[in-house]
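This structure is in structure tokens; I'll ask about it shortly.
The excerpt is restricted to a subset of chains, each kept in its original location.
Naming follows writing order (A and B), and every chain is counted from residue 1.
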């Protein structure tokens, strides 16, 4: 079988789902079900602002692995502390490591990210860093012991898709850990393309949660990730400048 | 004894522990995490961790996230 393996854990689904942005939590279980995901991201906020009750009952019912994020952190210190608090709250040492460098673009800060990743790896965390699409950064993150690298396609929530497919392909060449395309996916073909470029999985939230019909889009993304992965494994035809007949020319009658 | 909890300053009961504080905020203590002055307070130490003047406490709980 063609399973995804991250840090020794097996996954049938190659779609990681972010839960943020849904109009209401009522549809969360349906969305998770339609997407076929086995891992969803969650976060921590001050208890007054939290919605833990409904959220967690759904997530437990769905039996999905929780992947806490460090969204909103802008320094390694904040991110490391947030990861430790998440380990307490969610009883998992897995973390989607986000260290943001700018509030408009929400792009990751490479310096703070590497610093936080090193500290967390040293502390025994399974670190999945949200990074830019720079192959050198990806290799550095893999070299310091991250369990996967999660390059962006475009800014979080922008729906701009994969702006630089060449870099994603170079990242796939550069590291041996799983590559998870994270951020920027807008629609199904973006997710399929990510997989065709050799990504091992796709992480998305907004594309589903803020779609006009989140359930339909969740199903679309399930199929898109499957389609892209199968196409990658199937080996696509080469691109040609001119045409190539798909019906034999031999035996063409003279009419 | 004045402390700051989740960004708001308040008067804490003398002798209160972190555990007392958390319980005063929520019945559901599963999935809750507490930071005190920039350090995690593990669940197991909530009750043995007294609050002190000027403590900066964050009591956090899960939300949906991207």
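In this text, a contact is a pair of C-beta atoms (placed from the backbone, for glycine too) under 8 Å apart; a residue touches a chain by one contact, two chains touch by 3 or more.
Small disclaimer: the values here were computed from a predicted structure and weren't measured.
A.B. asks: For validation, list the number of copies of each labeled chain in the whole complex.
C.D. replies: Beyond the single copies shown, the full file gives A x4, B x4.
To be clear about the criterion, only the chains that are shown with their structure count from here on.
A.B. asks: Averaging over Cα atoms per chain, report the distance between chain A and chain B in Å.
C.D. replies: The separation of the two C-alpha centroids amounts to 33 Å.
A.B. asks: For the complex, give me every residue of chain A touching chain B.
C.D. replies: Chain A residues touching chain B: 18-22, 25, 28, 41-53, 55-56, 68-69, 71, 81, 84-86, 88-90, 156-157, 205-206.
A.B. asks: If we count contacts the way the header does, which residues on chain B are in touch with chain A in the complex?
C.D. replies: That would be residues 6-7, 25-26, 28, 30-35, 38-40, 42-43, 58-66 of chain B.
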